[in-house]
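Have a look at the structure that comes next, please.
The complex appears here minus one protein chain, its other protein chains still in place.
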Amino acid sequence: MRDRARTVVNNMKWIAGLALIVALNMPLVNISTVQSPVGNSLPANSVYHLQVSVEDQFGEITGLDRYRGKPVLITMFYASCPHVCPMLISTIKLTESKLSAEERAGLRVLTISIDPERDTPEKLRETLERHSIDASRWSMVRSQPGDLRTIAGVFNVRYKQLPDGEFNHTTRIILLDHEGTQVASTEQLGRHDAAFLEAIKSRLN
Amino acid sequence: MLFAACQPQPTGSGKANQTDTGGSAAGDLGLPQGDPILAVLTSAPDVPPPVRRDYAAKVIVDMEVRELDMEISEGVTYTFWTFGGTVPGSFIRVRQGDTVEFHLKNHPDSKMPHNIDLHAVTGPGGGATSSFTAPGHEAVFSFKALNQGLFVYHCATAPVGMHVANGMYGLILVEPPQGLPPVDKEFYVMQGEFYTVGKYREKGHQPFDMQKAIEENATYVLFNGSEGAMVGENAIKAKVGDSVRLFVGNGGPNLVSSFHVIGEIFDKVFYEGGSRYQENVQTTLVPAGGSAMTEFLVEVPGTLIIVDHSIFRAFNKGALGMLKVDGDENLLVYSGKEVDNVYLGDKVMAEDLSIISDVTQAEITGSATKEQKVSAGRVLYNGTCSVCHQQNGEGLEGVFPPLAHSDYLAADSRRAIEVVLNGLAGPVTVNGKTYNSVMPPMSQLNDDEIANILTFALNSWGNEADAVRSGDVAEVRAATERPEGAAH
Partner (left out) sequence: MRIFGGVFTALALLAGFAQHSEAGDFVHIPGGEFKSVIPEAEGDNLVAVADFLVYETPVTNAEFLRFVLHRPEWQRGKAVSLFIDDQYLSTWAGPISLGPQSGPQQPVTQVSWFAANAYCEWQSARLPSWYEWEYIAAANDNTADARAFPEWRQDILSWYSQVGGDPIVDVRSSPANYYQVFDTHGLIWEWVDDFNAFLVNGDNREQGGADQLQFCGAGAITMEEKENYAVLMRVAMLSALEARYTTRNLGFRCARQGENSSE
């Protein structure tokens, strides 16, 4: 009997303490929250836990999870990139061309700019058109100020801006499953990576 | 046997007439077969057993990197960075054509990230690009062992020199498909040098000295990572009649080794760890970041001393090991009386230390008798001074002055202490003869050791004088300056 009484008292102290913490909670300065609310049903390592907003080539602002529900190819690039980024795009298109029309319809592509200052929606639209990209399945987006390092951290992409405005960056194409978990990636450019292609197909069928 | 394949024919023109082992093309034996095998890894001086397989397999190597404080010399500790907890790192043994799946784990206690470059790997960085691992993490990569040979592996994280200087190297043997000819004993010996802020044998924990490393001014040059690693009880052992194979590596980081076994000749040296051998070799070069395989028969009992024949490294920096051969005498091959301890430099056999420690204790309480000091001094003298001045104190005619009946020695015992501490160069006249050699300073010996040695010398071979006290030596040590480079 006494044990239970003690437990009840402890619990009450615990509740009181908790209430006090909540009451003492410091006023928040406006910061971009980076964690999803507790209780979300996403898998623990889904990138959609990252609550950031991105702006696409039409100026439309959504979360990173705009394609949640479908497998997504992700890559990071910048529009003025002279050599590698066009190759990145060609590699994605090449990979897509190995899929059946039905498979392709189920796949989405999200390319994220590492140069949000210069890659405005107009610039992104231009790039899409230049590469004849089907905007119904493929978005080019830029991040909000202050979010870029975090996004690059999640996708393990390294980048550095040079004084002349160019960038050094690593090149990765990442496959997300329909719930945003990174399930495969490739760094091969200029040709399709057979193992990566297999991973894509298995998520589409 | 392909490994001992056609040797260059000794034709008049010297032109080689050899068929090659096929290089890396011979290593592409297709996909691995059978179940994956977990590689047996061993610490020096042990070697994993021969592969004895006739097909290419997948071999899993599970290697952990640990940063550890260990003894580098008696009373001296150093923070080593190790593959598998030892310096050198574990020995890996695979067969040409095997696919190696390499797991590199960096212990969570490590401060540094590490990776591995195996010279057996054909691919970027020798694996270093794919194995860069932060503390508390693991990297996995695979490679096919295309070329046969004995290869060095080492860490290649910036700054590479420091990682190597801290002991991050080892050997991987890629056996030819038919294996190596069987021998009775195989051993793993790897040389490396170490650069510390303190001087040679200066006691305490010593940090790495970057400036000395850049200047290639090594403090220690060692086999298997510490001064005692292959000496006394830790000597490697064989029996009379054994065939012995040494897998010799040199991790560097800077120095090339002139590898020699005193009292033996290498019947075969697979120079540079490759597929051709030279025969009847006394001393072979082992490049920094390279290897050699030596084979010989041991025919007589005794202790063979393994050295880097850049000889000051052996006597003054620790590049000394022992191979003890037991068995019956073969007087036809060697008739002389074997004397243990001759080339020990300053190191003394483990079983003799008790005399010295007894005397040291007695000296502290002030009760050490002259006889005790002479006994201790004899052991130390035989281990250090007899190399030049000989066991009988006679020195070497025209080269090293005698101590027996030496007027120079008898005249001034304080001067004798100074000579032992600070060395002596330039002409000296002893017993009417002039000698003009160089005696190196022996200041790495402590006060007790010098007092006992001098007491012994002053009271042997017909000499007689008072004992020399540790206090006397300490006083001279404090009052005089050591030459450049000598221990305090």
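The letters A and B name the chains in turn, as written, and every chain counts its residues from 1.
Basically, a residue touches a chain if its C-beta (ideal position, glycine included) is under 8 Å from a C-beta of that chain, and two chains touch if they have at least 3 such contacts.
As the structure is a prediction and not an experimental result, all values here were calculated from the model.
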Omitted-chain contact residue, chosen from B:F83, B:F132, B:Y188 or B:F400: B:F132
Among A:K98, A:R118 or A:R149, the residue in touch with the chain that has been omitted: A:R149
Touching residue (missing chain; options B:A158, B:V333 or B:A479): B:A158
Contact residue for the chain not shown (choose from B:N115, B:S375 or B:S413): B:N115
Residues from subunit A at the interface with the omitted partner, ascending: 10, 13-14, 17-18, 20-21, 24-26, 29, 31-32, 34-36, 38, 44-47, 49-50, 81, 83-85, 87, 149-150, 152-154, 156-160, 162-164, 166-171, 187, 189-190
Absent-chain interface as seen on subunit B, which is shown: 67-69, 78-79, 108-113, 115, 117, 124-126, 128-137, 156-160, 162, 197, 205-211, 214
